[in-house]
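Yeah, one chain of the complex is gone here, protein chain that is, but the others are all in their spots.
What follows is chain A.
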Amino acid sequence: MSSWLDYTINGLIVGNVYALVAVGLALIFGVSRLINFAQGSIYLVGAYIGWVAVVQLHTPLPLTILVVAVAAALVGLIIERFGLRPLQNSVRIAPLLATIGISFVLDQLVMLTFSPNPRALPSQLPDVRFQVGNGTIGPLDLLIAGVGITSALLLFVFLRYSKLGWAVRATAQDRDAAMQMGVDVNRVNQAVFGIAAALGGVSGMLVGMYYNQIDTAMSLQATLKGVVAEVVGGAGNVPGAVIGSLLLGLVESYGVAVFGTSYRNLFAFLLLVVVLVLRPNGLFASARQAPPEPLTGTFIAPSRPVRIPRWALLVAAGGFAILPLFPVSFYVLQTLINAWLLGMLALSLTLVAGTIGQVSLGHAALLAIGAYTSALLSLTLSVPVGLAIIGGGLMSAALGTLLISPSFRLRGHYVSIATLAIGEIVSLVILNWESVTRGPIGISGIPPLSLFGYDLISPTSIYWFSLAVMVVLALLQARLLGSHLGRSFRAIRDDDIAARAYGLSLNRYKSLAFIFGGFAAGVSGGIAAHLYSYINHETFNTQQSILALTVVILGGLGNVVGAIVGSVALVGLPEVFRLAAEYRILIYGIVLLLLVRFRPQGLLGTI
């Protein structure tokens, strides 16, 4: 049994590690108002470079740290130069999406190079523990604390006394004014990306040593924790990020002490949501400060949508409807069923992210709610599957809207962070609420799809069923967009202040959008549950949320037909080229990057 002091020490050490990530995020946010979702990938890269140095090159510890810092900084510089600088004059969402794409690509490259299997990363430090009061502390703890404190000091000196440091601070406060003082903001961007990456890389290496294990799942976790710490401390606030990190480390450590290890992340994300709702500018911001976000609709790329004649849509729908009558393979039908299911999720996301402008990064949670509801209704209450799926949709609509409602007052990037956190919270609640969800074991033996007592088991019948459901949802949504309600949604997206001035209640309209979107996603999740017959808390993960977002951007935000075209394209193309599964995510990342760079309005244009 560990003592409270042990939990405190552990919390502070872990907090130190988070701080190295969060400070980089804060620097970057300060200078370019960007949440760098690739920060966790650099952390991952740092851990693996550390592994190569320690295990293969047998470098001594100080040299290892140096090698990791320099190599990670280089990665950061490359990301800045080739990934982000070309997007300087594009819409505000573009760089955010680009960092998501970059993180997919980097994670997959690491996975392809080193395999997804975990590796041991020995710290080379003697395994002794010193007694401190009624707790203990080891050399590695001291190393982490030392690296943390040294970095903080170096950073302080850099920002306070060097010319480039002054430029960084000035740019963070007023980019245009800094340029008018002769500051080259590209160099400032480079500097902060280099520093952030070096700190992030070293952090990844230290964490690898701390747990003596590295694997590719570290990346997303690190990004999430870093973002939580940074937002808690106030986005862009460097000292705030350090304090936010230590606080996060302590909250997690005490949470684990009281409730157990599987609750660690739940506390992290609850802390984030609480801070976002009560103090969206962070714990240390002055209350009056306006949120550092644009007030009007520069967030979405404006464009003229591609008009598709009605007959062409009818022909396409008819073509897909009669497809199973031709001798097509199982495999094609299977692929298209996946596309239709993803299409329903994309319809939901394109409404929420595109039409009303709430870019959700946690949309898979709605699938999960629908899937679990439908599975449990049919399994434990013997509700007919058709009704259970509708129940899943309704539950998703209700619960999803309720969960997301705290984020209705937020804008832009903050909505994305909040939805990401809410998505994680749903997954963690599913993991921990064993009496209902069966926890980590998951739910197996879910009855197959059936309608009015007839089982839908043949691929053809499943194909028709899912296509029909998707088409109905798409028609409803198209109808919605053409109505007065649709116009109100777009008004809120384009300028929420003006919309409010015209008497539109933001909460009501955002709720309506999430209710409709939640239903579509819940139905998709419900169908998926009966199709897979087994689900667990990881079936619907963040990767799926990001995939849906890529689909929606590919099709054109807000574009109903685009959502479906995007789904078919993203599900279909890797199949056409017969790519192995591990290359798929890489392709998705690259597609996202290319889209953001060359066609941010998507294939069919935003509506």
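One rule holds in what follows: a contact is a pair of C-beta atoms (placed from the backbone, for glycine too) under 8 Å apart; a residue touches a chain by one contact, two chains touch by 3 or more; residues count from 1.
To be clear about the criterion, contacts and distances are computed from a predicted model.
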{"item": "Chain excluded from display, named as in UniProt, from \"Lactate utilization protein\", \"Ring-1,2-phenylacetyl-CoA epoxidase subunit PaaD\", \"ATP-binding cassette domain-containing protein\" or \"STAS domain-containing protein\"", "value": "\"ATP-binding cassette domain-containing protein\""}
{"item": "Option touching the unshown chain, where A:A72, A:V91, A:A170 or A:I607 are the choices", "value": "A:A170"}
{"item": "Footprint left on chain A by the chain that the document does not show", "value": "163, 166-167, 169-170, 173-174, 176-184"}
